[in-house]
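My questions will all concern the structure given below.
All protein chains of the complex are present and in place, except for one that has been dropped.
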Amino acid sequence: MNNLISRAKELLESKTVNVVIGYEAGPTGLARPAFITDSAKADKLIYDERCVQNLAVYLTKAEVKNFGKMAIVARLPVMRSIMMLISEQQVIGDNLIILGISEDNSLLDIASISVMQGYIDKCDLGNPSKDREILAELNKMTPEEKFSWWQNQFSKCIKCYACRQACPMCYCIRCTVEVNQPQWIPVQANAHGNTEWHILRAMHLAGRCISCGECGRACPVGIPCHLLTMQLADQVWNYFHVHAGTSDKMNSVLSTYEPNDKESFII
Amino acid sequence: MSENIYKPYLMEIDNIIEETPDVRTFRLKFKNLEEAENFSFKAGQFGEYSVFGEGESTFCVASSPTRKGYIECTFRKAGRVTNALANLEIGDTVGFRGPYGNTFPIEEWEGKNLLYIAGGIALPPMRCVIWNTIDLREKYKDITILYGARTVNDLVYKHELDEWKNRPDIKLITTVDPGGQTPDWKGEIGFVPTVLEKVSPSSDNTIAILCGPPVMIKFTMPVLKKLGFQDKDIFTTLENRMKCGFGKCGRCNVGKVFVCKDGPVFSYEQILELPEEY
Amino acid sequence: METTRKLIRKHSLELLYKKLSASNKVYAPVTATDKQVEYKYNPPFSDVTFDHIRSTLSVKNLVFPKVENLFIFSNSKTESSITDVNLNLLPNVVLWGSHPCDNAAFDILRSIFCWDINDEFFSKRLEKVTVIGLACHTSDDYCFCTSTGNAPNSVKGSDILLSKLSGGDYIAEFITAKGSSILASSPELFENETEEKAVIAVVNTKFSHEQVTEKLQTAFEHPFWVENSLRCIGCGACTYVCPTCACFDIQDETKGKEGRRYRSWDSCGFGLFTLHTSGHNPRHVQSQRWRQRIMHKFSYMPDRNESLGCVGCGRCSSACPVDMNISEQLEALQNI
Amino acid sequence: MARIGVFVCHCGENISATVDCGKVAETIGKLKHVVLSTEYKYMCSDPGQTLIKEAIKEHNLTGVVVSACSPRMHEPTFRKACAEGGLNPYLCEMANLREHCSWVHEKNELTTEKAIDIVRTQVEKVKLNSALQPIKVPVTKTAMVIGGGIAGIQAALDIANTGHKVVMIERSPSIGGHMSQLSETFPTLDCSQCILTPRMVEVAQHPNITLYTYAEVESVEGFIGNFTVKVRKKAKSLDEKLCTGCGLCTTKCPQKKIPNEFEQGMGMRPAIYIPFPQAVPNRPVIDREHCTYYIKGKCKICEIVCPTKAIRFDQPDEIIELQIGAIVAATGFDIKHADFFPEYGYGRYKDIIDGLQFERLASASGPTSGVIKRPSDGQIPKNIVFIACAGSRDPAKGIAYCSKICCMYTAKHAMLYKHKVHEGKAHVFYMDIRSGGKNYDEFVRRAIEEDHVNYIRGRVSTIYERNGKLIVKGVDTLLSSMPVEIEADMVVLATAGVANSGAEELAQKLHISYDSHKFFAEAHPKLKPVETNTAGIFLAGACQNPKDIPDSVSQASGSAVKVAALFSQNELTREPLVAVVNRMGPPLHSTCVGCFLCQAVCPYQAIEREDIKTRDGKVLKSLAKINEGLCQGCGTCVALCRSKSIDLHGYSNNQVYAEVVALLNEY
Partner (left out) sequence: MSDFEPKVVAFVCNWCTYAGADLTGTSRLKYASNVKIIRFPCTGRIDFMLLLKAFANGADGIIVSGCHPNDCHYTSGNFHAKRRWIMFKELMDFMGIDMNRVTFSWVSAAEGAKWAEVVNETVTRIREMGPYVSYKELVNKTIEEEVKNE
């Protein structure tokens, strides 16, 4: 952590960056995103298991973009999000300094996007193990069981869109739910509207989800909606052998194709 | 009448005028005569117009309260509701809730000169008060109307502009942006603030009523100040996104002011006190 | 007015619950499998929790459902007709075990829905609700009811307020006629009060809301808003879990010739909330929306509705995925 | 003000026999906004069309639904009728009651109900149609032909002769291509150069043709009718205006041991050289890679001997920018070279050569002046083996296709050999003989029957040297796979024709697609064999796949007509059914977030980047922008766009959504 703080100070003092996006401890002891613009305040920065939010979500936020050059504290999911954001032209890699954090919470030396790519390549890119277990359980269910399991979850949804807002890949200026000509997704938070919203969200993240699980964690009513996108991330790997967020030049799975893509259901 | 404050009057479209390819004026009559009897409104107020199945949209009543038995509204095809409205025909049913909001203080203006300045699709919210004061012509002194649009095609109420033009007791100046004129255009060519400066109406005992896109307001205000208008003598209307129309749904407020309740009519003096949230 | 206080034993409480369930819908908190506390209609008494600090959602949906029909319509070739929703068919609801903060919210909601003209969808629903509140015997860091003029044992908004005694029985305080009628109909379940003291949570005052309101008068342009909302991601979680947030949207939905106009919860945290058709947005960045939320509750509402728009339940802070802690921010605002 | 007119056609009895047209018209007439719903026996007949035209005027219709046959049949008919009636043709839709209803179902109520559903769906759609105007794209009437082989020459001359300007780009110092290397051509055995060189000269002298040799395409931007092409003119180290082509420099150049490309390495050339005597232009270039001056910094003998002082050692490459309306890619092919056939010992044994090398040996202007001498010792081979399908049709070698020309040129080679070496023996190993074409099979029969070439059906497994002879081992599959062994003096491999070097790069510059063998891909294998997927770019010759001369010339003429047709208009008119990016108000308010995933799905490179800048040039926002000149309206981007910021005219989100709703709900 000391490394992180001194590195942040150095970057701010040398005016290499205008802000360091990291974590601080809030009054209840939870870690939360922090925006350090003054090197004197860099001591607030923390890094430990409490630091869960995917900070990459801020890279596309208007008020944060105004800072210009910035540094960002990044564990693997954040790095992968950054890769996705660069490849989708939302972030310019040159404006960003990555304060990489390894699995054992130490500061990595990530000098460039290609170094970051090298680091990512060495990591396990599958879904987190606790989610893998739940996914396996769910996949064992019958279709009827799955339907009622998910309907039970969706019945709680209040359409607060925390899942969307917490996701670094949901950076659209206008979300499909805000389109009313036609009204693709029913506005109201009922079974119909909620189900279609979650289908839409998952499909829009197919091949783009980097399995950070932030959507599920952000949900105030506890819907594990991250399982939907993680299941698709698994399937993207099964079908296309691609992990999202592993290169800054990658095209999304659904915007590319191979003529010999295999499927078994088209007659 | 039902206590359901969200329930609209059913109105029948009595007449449709295609002002421009995108802009329509509807004349609406109450289906229920009793409702028509009990209905009244004042200049400046607005309502929620609806197509059942598409939703509601907010615009001013564009006809004068002095013309009884109907209301008129003018809208531009822009969103889901206005597109649906534009598809309707004479005889079709629409919903109307209102009137909501405050009014132009036309009683206070009696005995004064009136200067109306409007740009583009902002003439409709002003048409109501214009006709209202014209219909009470003897109560006011000079009435001047300066109306500008991007092109000749974008001018709305063309038939009424002709009528005003021909009336000796109204001074009408129309202008279009440079390049927006047609070969037979006889009005001014230039932006509204420029033309205003050129016409240079006296601010003496005069009320200015100003409606238009933000950029027009921005450049017209300094001209008005230069001409000597006081902030309290300049009026305009604000238009924020609205849903309920009566200060509950929570979106139209500018600071603590509800545009739907305390507006839409504001004097420039009032506007200056508002935070910039409109 | 002097209120009646009676003792009710734990087992009598169950009898009361069952009796009320027979003739009303009882809306009571239960702990769901994932540790979240949610309200359900007529859950078995054994499932009802008496120890929760706060439910995930507030109970405002009793009077302001997340989706509510305003009327039903029917379209033919040129005609349309409207059918009202019959609000008289609404069932009587007993809200059971809700905490004083949530109960205090009903008055605040009334100040929004009925400040100018009466919103009968709200008021008719409220008429049907009888509130049997439960004073808090536990609290956590998010709680700040005492800073908003409430208290863990405030009777505001309750018809009956239960307070837990150290021995596990309860004191019932009958506040309104609605509450007293329950006593009248089941006197056998209640005993006279003893010396035993109620266990009431301690919630320290964090700020003075009067001072905050005062400060906000001139704070509109203050850099505080941008600095303190950078991490806000712009979801609607805080507003949807809030017991007093009442912003709504009105939409139509059709199927064939039939359709309905309904209102549904909306949030000032969303950009779309104020977006004009032209693309212009008066509150186009998140700091302006965050400012709106706090201003609305602590400045505009005291001014316009003569009520503070916050009950200090702390739900918005606990629901926030990025720890936007409202009491922390208000404390800071008090001192700017 | 939607005012829809619906016309239900009986199609004689084709529809009315199973569908109750009266009921359809009556039910549809009750729909909102339908002001006219009528039926008629034959809508496509003159009176039927008149009915529509009159109704448009009488009822002031804003949309028309013709409920008749398939729109694939009569949509143009009825759209035209609407236009004649004063209604924008894109406000007309067809409901397919014949192919999709009356012809495929029995007469019953369900069929009529389905017909009503189909019509209702189109009524709901047409309400959301918008009046569209055909897209006009200006056309720059200059064509570019890339490649100066026979296909390029033919295309250039044909286009130039229609009166349009042509720019020809050739990367080698002379035009002529592979055809200029050939000796005689099948099946007529007339001299290749004799028929080619006049055309080469014509290209050079044609007033409408500008020729750039020793030049390559650097970049291509723009779209049909409006390409901007940057061309790199490689430095020839020569002032072409001064040079008279006397050739003195080439004879004096001290560096003479450079393998001659034109002779397929069978001869040598100097560093300053004219590729071949009939080259066009007949001017030398300095091969800087091999020139002593460029390597060692001194020599300059050519400069000294040049009578007109035309040598320019310091000449730089020059990049020129050209405005081009259409492009013909005619970059030709190449053949597989050394090391590709280790089993045949190519490269190890000097006397195993490829077909093009044999052409040079047989050519009167070649290194042996037309005498067939084997490379190793200059002896005339007495026993010669030709192996067809060397590489072609061999999936194991990665070339599954037939190179098409080898059967014919092998027969020609064998024949030429027999004509020149009367006592010699010629053997041909083949898999199948593919001799489809005018007089082609007769030609092969002649080789076998008149010139007694020994055709052996079978593959050669190996070639090795023994006692100065090349032992060719194979089997004769027609003789029960009997092993065959031939002691040959020389072996000629008809190696596979492959894509030319640099084809992939060029395809990427042109944004055209190419197949797995890097041959350029046609837009449609049958119906658009000359077009590419990028509008305004056409193909000629063997860059598409190996072809013989007549095929190359035909395709070249074909592409020339395509270019001429394009140039016959001042403006290109295109169907306006293209995608559009939402621009809600000012561009800054566009809902497009600029992720550009749409760019990747677009098969036509029709999606461009538009930067919204402040006055001082700072980029505020980047948006996708559809190039209407390129978009073909497939709509794949529309379905991909997450924010629904792209829509498709004619199949808009609103329209298809309304169709789904209308199809399933009764109103």
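A, B, C and D label the chains in the order they appear, each numbered from 1.
Everything that follows uses one rule, which is that contacts are C-beta pairs under 8 Å (C-beta built on N, C-alpha and C of every residue); 3 or more make two chains touch, one makes a residue touch a chain.
These figures come from a predicted structure and were not determined experimentally.
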If I consider the whole complex, including the chain that's not displayed, which of D:H33, D:K114 or D:H427 touches that chain? D:K114
For the chain left out of this view, which of C:L90, C:L183, C:V199 or C:L272 touches it? C:L90
Selected residue (touches chain absent from view) among A:E10, A:D43, A:E63 or A:E196: A:E196
For chain D, enumerate the residues touching the unshown chain of the complex. 70-73, 96, 98-101, 103-106, 110-111, 113-114, 117-118, 121, 513, 533, 577, 601, 603-604, 632-636, 638-640, 648, 650-651, 653, 656-657, 659-661, 663-665
Where the unshown chain meets chain A, residue by residue: 138-139, 141, 143-151, 176, 184, 190-192, 195-196, 198-200, 202-203, 206-207, 228, 231-232, 235-236, 239-240, 253-259, 261, 263, 265-267
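Keep in mind that, in the parts below, only the chains that are shown with their structure count from here on.
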Considering A-C alongside B-D, which chain pair is linked by more C-beta pairs in contact? A-C
So the chain most remote from chain A by C-alpha centre is B
Chain A and chain C have mean C-alpha positions lying a whole-number Å distance apart equal to 32
Would you kindly tell me how far, in whole Å, the mean C-alpha position of chain D lies from that of chain C? 70
With chain centres taken as the means of their Cα atoms, state the distance from chain A to chain D in Å. 44
Shared interface positions of chain A, touching two or more other chains: 181, 183
Contacts with two or more other chains, residues of chain D listed in rising order: none
As the complex stands, chain A meets chain D at residues 88-90, 171-176, 179, 181-182, 184, 204, 251-252, 254-256
Write out the stretch or stretches of chain A touching chain C in their complex. 26-28, 30-35, 53, 57-58, 61-64, 156, 158-162, 164-166, 178, 183, 186-190, 214, 217-218, 220-222
Using the touch rule from the top, collect the residues of chain B that touch chain C in their complex. 2-8, 10, 50, 52-56, 78-79, 82, 89, 91-93, 95, 214, 239-241, 243-244, 246-256, 258, 261, 275, 277-278
